[in-house]
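Every protein chain but one is kept in place in this view of the complex.
The chains carry the letters A, B and C, assigned in the order they are written, with residues numbered from 1 in each.
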């Protein structure tokens, strides 16, 4: 059975570089590309989707609250209607740049505070699904198992894929330990180990190997190698 | 022979309202919708394209420099690559919202300082055409007769439509008198008169009836009535 | 005993006009001037503080979450440190423009969602007080009676002034009925009546006559006239 590796990319903005996207895109099968609301100016996006296309990596829309200063990591109490339209806008913008690069948006994943919010926030989860239904009901959504988002997506007939995080600690209820809490981010060895466990977990479709640490790429490379050594097939879920 | 009336719409932003879009969309055939870089938050855009669709008005992408504080009216010395990607991003974002409303982007028109720049600025004109070719080479461009933009579009096989302004004064060379100069904007009577002349000018495909004055809608209504009375057919150029 | 009338002003942004500031500044004693984070570009601010100075109206810093698209009306889960620095930045920016116009920032009032949040949100209330202590502990704060903000300000030795709203409905606990709820905004007659009651309430130092409706200025003019007729003295609380 195949497992997918995904990572957040395209998170530079203008003069500011973030992450080693080319290295990460050589490792993963699916790329969650920032759409300009938390990160990702159009030229960054264009380069990212172009490189993803050249590597055969699938492009997903990593949609976010409109908050460049907070990198989309702060909850924003936006209305359902505004969030729906913000998400449609982001998917459309990314898709045009993706198509110009010979690829397209193949799935949607919420970013940062929106990702965490839609575990329970039914209005924001609904807004995300409304947006997907408006743009293309065939677009699947990638999210956390047990989230309101995936539940609501299923209810509306949207395909769902369940994600695990190699390098993040989980709470008992399945949510991530917040970044600001101690022990939220695992060290490299623990992350690789957790990644291997997740790959054998039938409830998980994709493993996120993104990390903010300088060692994120190295962890991803090691995990990929060990997954292949353990006989896993790596392939995008879409 | 049919003539087209066009207007800038969707130029509100969040709490700030600008223009009477519903009134204007009842008058024109083609709507140049702001794409978020000089004006137009996603919910404003969604409402605008939805109303345009309900009125049978064509939607155009009014692309601009990234400058909300200056409403896109200030020249920005952006690189050709960045401008290309900025324009692709804007067209894609608008198109997704338009498609969600049952319509689509049917043409591209530059806004404000970019509109003026591409009369002569060959790099920015080229960036606009590069963007159109990336998104859909079938998308026509609406611009000023004699501009570098229309010349370059023709050279690249992009269809061009030539625009006249009912309420703006022209310089001898065919460019608009800058807004900041005295006499740049005509009074209502003169604007209606100029609009009638433009409708009979075979070098003009569309008449812009946008205006910032409170009387813009009234001028547009009068011009439309007089055009119909004079036997003109009104229809979108696309 | 004197009562103060205050209003939100300087809430235009670039091309977008909002409110009739000159009319409102002829009525009130204290002007809550937007600082650029929810509204108020620097030229708008400069004109506003200049006109306020010419009318002898006190200038207050109306500080807000960083959210132009939402006009500061959406809760933003910003950290205490970031909010503190955001508020210092806003006060300093406004104060420089005020001083250039011959006046200065005389008090601080939170705007929109921040105003509502600091009724109970102790971290954001603390951030606001931290900011005031950093800039000038002599700056008083204007807020809602019973709010965590005023309590915490008192605890830290910051002078507090209590505000009532002429045109807004109150909940039983003293908080405002949210704008999105029915009956949140009173009609003009009720607002004038409520304003007269508030002026005789010894727990109220200032009456906010701001309103988003076109009739806001007219209500303010009527209330002012009736307050004077009833023998009240009108003067800024600072």
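What we mean here is this: a residue touches a chain if its C-beta (ideal position, glycine included) is under 8 Å from a C-beta of that chain, and two chains touch if they have at least 3 such contacts.
Quantities reported herein were computed from a predicted structural model and do not represent experimental measurements.
Although it is left out of the displayed model, the omitted chain contacts the following shown chains in the full complex: A, B, C. The chain omitted from view is touched by exactly one of B:14, B:40, B:70 or B:140, namely B:70. Which of A:18, A:177, A:221 or A:235 touches the hidden chain is settled by the complete complex: it is A:18.
Only one of C:23, C:96, C:145 or C:234 touches the absent chain when the whole complex is considered: C:96.
Between the chain not shown and the residues A:71, A:161 or A:237, the one that touches is A:71. Think of the hidden chain as still there; on chain A it touches residues 11-18, 39, 41, 68-71, 73.
Chain C meets the missing chain through residues 36, 41-43, 45-46, 81-82, 85-86, 88-97, 99-100, 134-135.
Even with one chain removed from view, chain B keeps its contact list with that chain: residues 66-67, 69-70, 74-79, 82, 113.
The criterion applied here is as follows: only the chains that are shown with their structure count from here on.
Each chain gets one centre point, the mean of its Cα atoms, and the points for chain A and chain B are 37 Å apart.
Annotation for chain B: residues 41 touch two or more other chains.
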